[in-house]
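Only one protein chain is missing; all other protein chains are in place.
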Amino acid sequence: MMASIKLEGLEKTYPGGVQAVKGVDLEVADGEFVVLVGPSGCGKSTLLRMVAGLETISAGALYIGKRRVNELEPAQRDIAMVFQNYALYPHMTVFDNLAYGLKNRGFKRDEIRRRVEEAARMLEIEAFLPRKPRQLSGGQRQRVAMGRALVREPAVFLFDEPLSNLDAKLRVQMRVEIKRLQRRLKTTSLYVTHDQLEAMTLGDRLVVLNGGRIEQVGTPMEIYARPASLFVATFIGSPAMNLLPLGALLSGPGAASHGALLGDLPPGTGILGIRPDALRLEAPHGPHLTLSATLELFEAAGAESHLHVRLAGSGQPLVIRTAGQPAVAEGQRLHFHITRDALHPFHRETGRRLDDTLKTKEQAA
Amino acid sequence: MVEHRPLSQLAAHLILIAGVALVLFPVYIAIVASTQAPGEFLRGTLPLVPGGHALENYRAMWESGLSRAGAPPVGQMLFNSLVMALAITVGKLVISLLSAFAIVYFRFPFRLFFFWLIFVTLMLPVEVRIIPTFQVVADLGMLNSFAGLSIPLIASATATFLFRQFFMTVPEELLEAARVDGAGPLRFFKDILLPLSVTNIAALFVILFIYGWNQYLWPLLITTDSDYYTVVMGIQRMTTAADGDPQWHLVMAAVVMAALPPVLVILFMQRLFVKGLTETEK
Partner (left out) sequence: MQTKRMTFPGRWLPYALLAPQVIVTLIFFIWPSLQALYMSLLREDAFGLNSTFVGLANFARLFADDTYLDSLSVTAMFAIGTTLLSMSAALLLAATVNRMLRSRNAYTTLLVWPYAIAPAIAGVLWWFIFNPSIGIVPYALEMLGYRWNHRTSGNDAMMLVIIAAAWKQIAYNFLFFLAGLQSIPQSLIEAAAIDGAGPVKRFWTIVFPLLSPTTFFLMVVNVVYAMFDTFGVIHATTQGGPSQATNTLVYKVYADGFVGLNLGSSAAQSVILMAIVVLLTVVQFRFIERRVNY
């Protein structure tokens, strides 16, 4: 059985008066993999725990499938959850850990055995079934935690930072595996992480949260290409997007030529965002800006390099990502080129993205 | 590690051997005394080596006790002590586990009030409220019964605190995982919390068993029927025999038998005993 999830104006206020979630509306389609991402304290975990039924809902409504589940016990919501620290029952074998939820629901012994063995095969943990969690490595425990969610064949999977206790290499490996499993099972999934790369690679859609509110919802590429706010712009993508005050381009060397190109920026633009890979050493065809800057630090990272530079005139720091290893030396004065459409204009006060209104105007015209 | 010189190490061993000897001395004397013939003590001082009458002394005490001093057979008193100690231990463990579970895993009106109510029992040892407690037990018709020997002693603030402390260290996520897995409070208690508490329960069992076995004042007060005498209080009856000096060889046989069960518990479960002792006081 599968189900959609619908959040309507969800709020969470703690007894002390602290508001962790300040009105969230979201719809997750049947079979969709949605990632909640944001810095710590943004309310993403609280939101997930509200969906799970581990936190009460202060205001708003929550639907799983067609049922309103606000007041239902976690066990009645047809969900399964993978916890950050796995929360495996330390005194039970792996088999019993997987079987516990089924036993509590009154499944027959044969059915329990069949499901546990199937999940164990899928996760390649058959050999560990008779062991206790303490005899397993971190990665193996993680698989058991996944298995416990799988055997239940729930309508919804909930993941609460399930990979954050693993080392970097295992994390990448498990990330791929989770994605593969979800593709195969097509179970609606809600996944919480603070790691933007994990979010980008896993999610069908991302929900970027900040301060208890949604900043932006969209596919990973939509969000990467068109961040809705300065917050999203700097949170998604690594190295982070460069932010330049418009004034830094309209003064100093080349200001005149810049002025001509930047004339059609939407009114109110105060800050321009530039992805580190949008700055090029070779001049592109067509209209573009050229910035001159001094190379302060050169980082070679194998397939790519990061150039930390300082803009001539304003002294603004910028980071540039290029493929391979360009022949440059620290201290050298360099020229970078950027096309007009690679600029992300943000409002000088609200920090919201502006070209959307520009586009709509163009479309209207 | 700072090295110790051989000479000072020798001195240290001597101190410890002297300490162990001092600790063992009274018990050695008791064992020696319990192996003597009846007339041995009339000749002045006590011999320092065991005599040859161990078997008959112990058998006499086990089977018939000291009827002249009003003490029933030691075998029977040991049984009474065992029943009382186990009832107190199991009773304390059960009601403490339940109340700690309620206090940690539920939020309900007057929670703090109940917590303090239990806490107060810590401050009211039976020794300071002897007469009214006796009165209550008498009014309830519990004199000369195992219920009277054990139930009034099973309220336990210490055990409740220990379990509360332990429950607070159980990861939150286990409870959450169990709830997602469909476990209600009682099932969570039985399937998750109890198995996780096994070591703590065992450690506390050792301490509480010794506590129960060694009860003295309480059985003294509420048992007048010798069928319910426990061994620790029974020995006192023997030493205050009406006609002059007690029959020491027999009394000491009873002392050895009375001390043996709790000592064996400590020796065989030393690790649990140390854990139980040091953690109940934290």
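First chain written, first letter: the chains are A and B, and each begins at residue 1.
Assume a contact is a pair of C-beta atoms (placed from the backbone, for glycine too) under 8 Å apart; a residue touches a chain by one contact, two chains touch by 3 or more.
All of these numbers come straight from a predicted model, not from anything done at the bench.
S.K.: Identify the residues of chain B touching the omitted chain, counting contacts across the whole complex.
M.R.: For chain B, the residues touching the absent chain are 1-2, 4, 8-9, 12-13, 15-16, 19-20, 23-27, 29-30, 33, 41, 44-46, 48, 94-96, 98-99, 101-108, 111-112, 114-115, 117-118, 120-125, 127-133, 135-137, 140, 151-156, 160, 168, 172, 175-176, 179, 184-186, 188, 210, 213-214, 216-217, 220-221, 232-233, 235-236, 239, 245, 248, 251-252, 255, 258-259, 262-263, 265-267, 270, 273-274, 277-278, 281-282.
Note that in this section only the chains that are shown with their structure count from here on.
S.K.: From the mean C-alpha coordinate of chain A to that of chain B, what's the distance rounded to whole Å?
M.R.: Distance between chain centres, rounded to whole Å: 59 Å.
S.K.: Tell me, which parts of chain B touch chain A in their complex?
M.R.: For this pair, the touching residues of chain B are 171, 173-174, 176-183, 187, 191-192, 195-196, 198.
S.K.: Tell me, which parts of chain A touch chain B in their complex?
M.R.: On the chain A side, the touching residues are 52-54, 73-75, 79-81, 83-92, 100-101, 104-105, 148.
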